[in-house]
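This view holds just a subset of the chains, kept in their places.
Chain naming follows the written order as A, B, C and D, and within any one chain the residues start at number 1.
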């Protein structure tokens, strides 16, 4: 995932052709042949099939463009605010908190682990004797 | 899945022969030999068999073409509207929402995971001692 | 499954010899030796055996041909109507509906999957420690 | 299973020696040595043994031939009627019905399968982590 280094200083060179480099929304791709298909032996008239194709593409593009014009920039604005706040919170609060949590947990694990090993190790070592006398006699023929 | 690059700019060159490139509706293919078949030893008169074949194909094609003329374009129009709305919703709302959800969940996983590992690791490590004394004595003969 | 390309345009060249190319009704084949058989040591008189053979074949063929003449074409007509309607319904309604269903389900799977992985992964990783100390001591002799 | 091609046109060349080519009734073969046998050390007088052999074969053959003369051809006639009706029913009714059933079921399987995979896949993927840390230490000696 090699992202351009100076992304935040000059973020302009946006790829206008491939608008989903991470294939994030691959599952919402809807071309005509993804939704409609006529198997062999059941073909409608060519005019009907071609007209359906044109209708589907035209209406879908038209409709989507209208909607994206209406809500594209506002949504981008709102999500930018949200992400900034959450990032700030994670970077200055949650990160150190996780570090301190791990310090205490790894200390607690020493006490608890030594108790468990003291109590359980002899029992399970004894259980292990079940498998200490496996004799297998193979005979090929 | 190599789709033609400029699909949405000039969507005309529609393949009129193979109308189901993704084999999406392969399971609804119904030729005469998919539905009818006479095993050896039980053959009807050739006239009856040939006539059934002609009847089946004629009626099925005729009937399907009438239905597709009636509902082909309207259905394409309706589905185009639906897909455009759903796509818009997924692209501008659900996508960023999924990203933010993952940010929080991966943070929560750190706290929860360290607790679980602290409590369970010693127990299961002790359990693992059961398998630490397996002696197998093979004898071929 | 290489079907002839222009099947629906000129459907005439019907194979009159092999009437079940897909072996669809192989299980209803009934020749005389499929139903009757005399083991060694229990053979009836040759006249009786030959007469039974002739009777069986004659009656079965005669009876089947009469029935097929009566119900062959009408059945083909009815099934053709049915298949045409069902195909139309699947092609213009069910196909796009399945596509939209999958779009939503794959989106839902992201949320649900990240929760499940967050909660269960540490537990099962810990369980996996049981198998991390397997010592096998083989002894051949 | 290479059956003679023109069986139903000239069905005469019936094999009078091997009357069970498919070994269908092999389990009802009853020769004298299949039912009676004297082990070493317990042999009856030769006259008794020979007479039993003759009695068994004579009575069995005689009795079977009488029965087959009486019921051979009538049974063949009845079964021929039955099989013709059942075949006709399977060929013109059940065959297309099975095809249509499969069309609908394979469609239903898409909806159901995507739900199941959405819900269960993350759980079982997490379960699979149990087996992701297997360390086996072999020691030969």
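As a convention for this text, a contact is a pair of C-beta atoms (placed from the backbone, for glycine too) under 8 Å apart; a residue touches a chain by one contact, two chains touch by 3 or more.
None of these values were measured; they are calculated from a predicted model.
Engineer: Which total copy number does the whole complex reach if 4 copies are given here?
Structural biologist: The complex in this structure file totals 11 copies.
Keep in mind that, in the parts below, only the chains that are shown with their structure count from here on.
Engineer: I need the common contact partners of subunit A and subunit B, sorted by label.
Structural biologist: C
Engineer: Looking only at residue numbers at the subunit B/subunit D interface, is the share used by both copies over half or under half? Answer same or different.
Structural biologist: different
Engineer: Could you grab the centroid distance between subunit A and subunit D? Build each centroid from C-alpha atoms only and quote it in angstrom.
Structural biologist: Going by mean C-alpha positions, subunit A sits 53 Å from subunit D.
Engineer: So what's the Cα centroid distance for subunit B and subunit C, whole Å?
Structural biologist: 20
Engineer: Quick check on subunit B: which residues sit in contact with 2+ other chains?
Structural biologist: In subunit B, 24-25, 28, 30-31, 34-43, 60-61, 64, 68, 72, 75, 79, 83, 86, 90, 117, 121, 123, 125, 127-140 touch at least two other chains.
Engineer: Within their complex, state which residues of subunit A touch subunit B.
Structural biologist: Going by the criterion above, the answer is residues 24-25, 28, 30-46, 48-64, 67-68, 71-72, 75, 79, 82-83, 86, 90, 94, 98, 101-102, 105-106, 108-109, 112-113, 116-117, 120-121, 123-125, 127-140.
Engineer: Help me check something: in the complex, which residues belonging to subunit B touch subunit D?
Structural biologist: Listed in rising order, the residues are 27-28, 30, 34-43.
Engineer: Sort out for me which residues of subunit D touch subunit C in the complex.
Structural biologist: On the subunit D side, the touching residues are 3, 7-8, 11, 14, 16, 19-26, 28-31, 60-61, 64-65, 68-69, 72-73, 75-77, 79-81, 83-88, 90-93, 95-96, 100, 103-104, 107, 110-111, 114-115, 117-119, 121-123, 125-141.
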